[in-house]
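Take a look at the structure below.
Excluded from the complex is one protein chain; the other protein chains are retained at their positions.
What follows is subunit A.
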Amino acid sequence: MKFDTPATRNPIDQMRVVGKPIDRIDGPRKTTGTAPYAYERHDAAPNQAYGHVLGAGIAKGRIVSMDTAAAKAAPGVVAIVTTLDMPPLAKGQTNVALLFGGAEVHHYHQAIAVAVAETFEQARDAAAMIRVSYAPEPGRFDLAAAAKDAPLSSGDSEEGSGAPAEDRVGDFEAAFAAAPVRLDATYTTPDESHAAMEPHASIAAWEGEKVTIWTSNQMIAWGKRDLAKTLGIPAANVRLDSPFVGGGFGGKLFLRADAVMAALAARAAGRPVKVALTRPQVANNTTHRPATIQRIRVGAGRDGRITAIAHESTSGNLKDGKPETAVQQTKLLYAGANRLTSLRLAELDLPEGNAMRAPGEAPGLMALEIAMDEMAEKLGLDPVEFRVLNDTQVDPEHPERPFSQRQLVQCLRQGAERFGWNRRNARPGERREGNWLVGMGMAAGFRNNMLTKSAARVRLDREGVVTVETDMTDIGTGSYTIIAQTAAETMGLPIEKVVVRLGDSDFPASAGSGGQWGANNSTAGVFAACMKLREAVAQKLGFNSADAVFAEGEVRAGNRRAPLGQAAGEGGLVAEDLIEYGDLAKRYQQSTFAGHFVEVGVDAFTGETRVRRMLAVCAAGRILNPKSARSQVIGAMTMGVGAALTEELSVDKRLGFFVNHDLASYEVPVHADIPHQEVVFLDEADPISSPMKAKGVGELGLCGVGAAVANAIHNATGIRVRDYPITLDKLLDRLPPVA
């Protein structure tokens, strides 16, 4: 199905199943521990051995030698594979860091060996017995130092946030110089870790030249393609299966060492091997969100209208890596005739920086939305009113491109109303409750809506059950449920009559889970396949498909009716199709919007920040399932609290690695850090997005939250912190005197 004109009325508009807050259909399995994750597929292949990965103990240099004698002689050891056994493997299309092979070490905890043994304990022990002799070389680990001469670099995260190296509209410098009210400030965001609860894990089994990988991966088709490339085998010989993913957040978008090591280990051992990265390996062996240094300049007239805006970001990465596209939203969020955005990239020898939930916008808005708060303060305007004043309904760089829908102002207005924003004291540091300095902050949320093709296969059986097969993944997002809702709606079935099978590369290739594009595109692909199935059913039963109504498990036209299953016959009826897009994304800017509101208390004595209330009002097209969509947003808001207050991978600038590589020292929010959260979805349906008229929400929920927390802290204390995370040491010496 080609989607190249705005959607008209279609079966999804019935909203009989779609749009309902249905409990997740995979819930009973997840809550009983019977949903199988990658490392748990005891049933998948017999006689599995255990692989344990050894990571490099230096950040940069060469391996001189590896002594594996003791490891090979250790009890239970089946095989030892080292990086010196083979030349550097080819890199997958989406990989920056080398995953295995050769003597060169490019980053700390790069995989350099795998020990395979009968038991986990034996494999772990054997890996520790491998003696490695290194010739270390000095590396570049300090972003601030490297930023000074970092060159311009364009960026695209593979997750949708693209930006040219430098983009200019009008004459920024002249307009900024002439502006009566100006802000010029620099903000920093740290390296962050996805820290999904399930560490990267894979089981590999070879049958002749073919390998099957039971793994944990967000993008099955990318993983299949890149594992084939890395191993130098045809893609047809690779199968990936990932029905349950224990969290991804971008950390499992790409082929990673667990899958490669499992495949190599299984080949060497001559039997299936299972490999999981240890928790301490996750931060340095895999990818992370790169740190940024962002300079923002805003010039406005005394009336509060922005006349000049510039956002320039510098980040670091390994050679051939990409910049964090933190300026992306600034190109689209606010009006202003004179504009400048630029990206600079410093080459560093830290582990690979890559997409983490809302790459670009998440760290970009952490900076931009503090800057907007600062400008509002300079102008003496309410922060909500300042944003409303600078709203735009067209792409500010290309005014001929309207937004398909843009209800940012409504999000902000409704959020302010519901949150009691009018009770906020505009003068900071004035509200005191016992030991607590209390403040409110807000920020705009913005994230683009990406369109990408997605395929599915649907099969009808004689019982009237429809089975959907697509390689789409459910990483906690609710894909199983919204896909079942889509098929049920389109085929006129109750949701109990739909079976959803996901995550297998033998199924048609879907959009996958990334860039908050999963829900809209994968359900649109399922819708396309179901529409094809409806045609086939109508034809089989002798109905004119234009008049046929699909409802309550029946096909009806005029006074004729037939049960759906009747069309299936013995062999069943199968249809496969994909959604693909025309140029609507070029003609219209498609984005999602939010207003984030936060109230914090800051301890007047210790500077400890506690989040007391949170609200998000979102405008993101049709909401396919308000229950799972709300969960996406509260989860993202939680991640935003972590980004604002605690999360930072600490760089050892001498030895070049992330020191706090575990869940005790990389501090993500826990229960005690998160209050009750409110989420409101504006009633929308965007016919320009897809036949589903939906968009994404999973990343929108994070975008802006960090700045809303920062702005609330400023309102509470009068202290402006521009370097995340806002830990108490950054407040302590500037807190107001304690009366």
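Rule of thumb we're sticking to: a contact is a pair of C-beta atoms (placed from the backbone, for glycine too) under 8 Å apart; a residue touches a chain by one contact, two chains touch by 3 or more; residues count from 1.
We take it that contacts and distances are computed from a predicted model.
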{"item": "Hidden chain of the complex, named as in its UniProt record, picked from \"Aldehyde oxidoreductase iron-sulfur-binding subunit PaoA\", \"ABC transporter permease\", \"GntR family transcriptional regulator\" or \"SiaB family protein kinase\"", "value": "\"Aldehyde oxidoreductase iron-sulfur-binding subunit PaoA\""}
{"item": "Selected from A:P6, A:G76, A:P402 or A:G572 as touching the chain missing from the view", "value": "A:G76"}
{"item": "Sole residue of A:G101, A:G155 or A:P199 that reaches the chain not shown, by the stated touch rule", "value": "A:P199"}
{"item": "Sole residue of A:R182, A:K540, A:K627 or A:K653 that reaches the chain not shown, by the stated touch rule", "value": "A:K627"}
{"item": "Residue touching the undisplayed chain, where the options are A:V53, A:M637, A:A685 or A:L731", "value": "A:M637"}
{"item": "Of A:T31, A:S133, A:Q393 or A:T606, the one touching the omitted chain in the full complex", "value": "A:T31"}
{"item": "Residue ranges of subunit A at the interface with the undisplayed chain", "value": "23-24, 26-37, 39-40, 42, 70, 73-76, 119-122, 125, 194-199, 244-249, 276, 278-279, 475-478, 627-628, 630-632, 634-639, 662-664, 668-672, 674-677"}
